[in-house]
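What you see is the complex with one protein chain gone and the rest in place.
Presenting chain A:
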Amino acid sequence: MSVDRTGTPLVEMKDICISFGGVHAVDHVSVDLWPGEVVGLLGHNGAGKSTLIKILSGAYRADQGEIRVNGEAAHIHNPRDARRYNIETIYQTLALADNLNASANLFLGRELVTATGLVDDARMEAETAKIMARLNPNFRKFRDPVSALSGGQRQSVAIARAVYFNARILIMDEPTAALGPHETQMVSELIEELKRQGIGIFLISHDIHDVMKLCDRASVMKNGQLVGTVDVAKVTDDDLLGMIILGKHPGQHAAA
């Protein structure tokens, strides 16, 4: 509960704008994130949540606005840049190569190599088994291409990929949408643990209950604009719903 917001924020996204052929998908939005904090991003379908975080993860480039990481201006032009700032992302679409197996996907772009520079599949598979044991202990299909996995198993692979590489900033775009109750519970525990390690997390979710339970603050978007950011401890479910559906800001908690 007690996030220390006295130092410099881990991430600041200031006045971000992006439009796709006249559609203002993200319109002058500012959000921030402190170490050890979970910030929920809420909003109706098409509100611009995924687009906003894709700017942070390097998938899109903002038309306008500034990103700061640890107080310094960050230049994120592509996903490689984002990884250099230790920003890891679980995409809503999961972004898995269906023809490759779990470990090839987990290490995609960052393969472990042998002394001779060849990819070390055996070691990557062993590492994958280790991390999957924490996320989804029932997972066995290490050899199969991920196209042969269930939706939830695929999601576990995507989560494993984001948490394996010691992220400082973690972006989770509806990470539990396809997960069963037990697996969802394990992800919740994982989020709590990462939080204790001082990692900052943007969590996009449609589940207000989850947001109330896991997040410290919530930023609500509507039609590409930021409705407001509130301290989760100081609002009710209904306040959040009002923000999402009506775009109505509960005045006394104004933050942005």
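We take it that contacts are C-beta pairs under 8 Å (C-beta built on N, C-alpha and C of every residue); 3 or more make two chains touch, one makes a residue touch a chain; residues count from 1.
Here is the rule we use: contacts and distances are computed from a predicted model.
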Checklist outcome for this item: The chain not rendered here carries, per UniProt and among "NifU family protein", "cysteine desulfurase", "Xylose transport system permease protein XylH" or "Metallophosphoesterase", the name "Xylose transport system permease protein XylH"
Checklist entry - Out of A:29, A:104 or A:226, which is the one that touches the chain we can't see? => result A:104
Checklist outcome for this item: From A:23, A:148 or A:245, the answer for touching the chain not displayed is A:148
Item to check | Which of A:34, A:91 or A:202 contacts the chain that the document leaves out | outcome: A:91
Checklist entry - Just one of A:21, A:117 or A:181 touches the chain that is missing; which is it? => result A:117
Checklist entry - When the complex is taken as a whole, what residues of chain A touch the one chain not shown? => result 57, 59, 78-80, 83, 89, 91, 93-100, 104-105, 108-111, 113, 117-119, 122-123, 125-126, 138-141, 145, 147-148
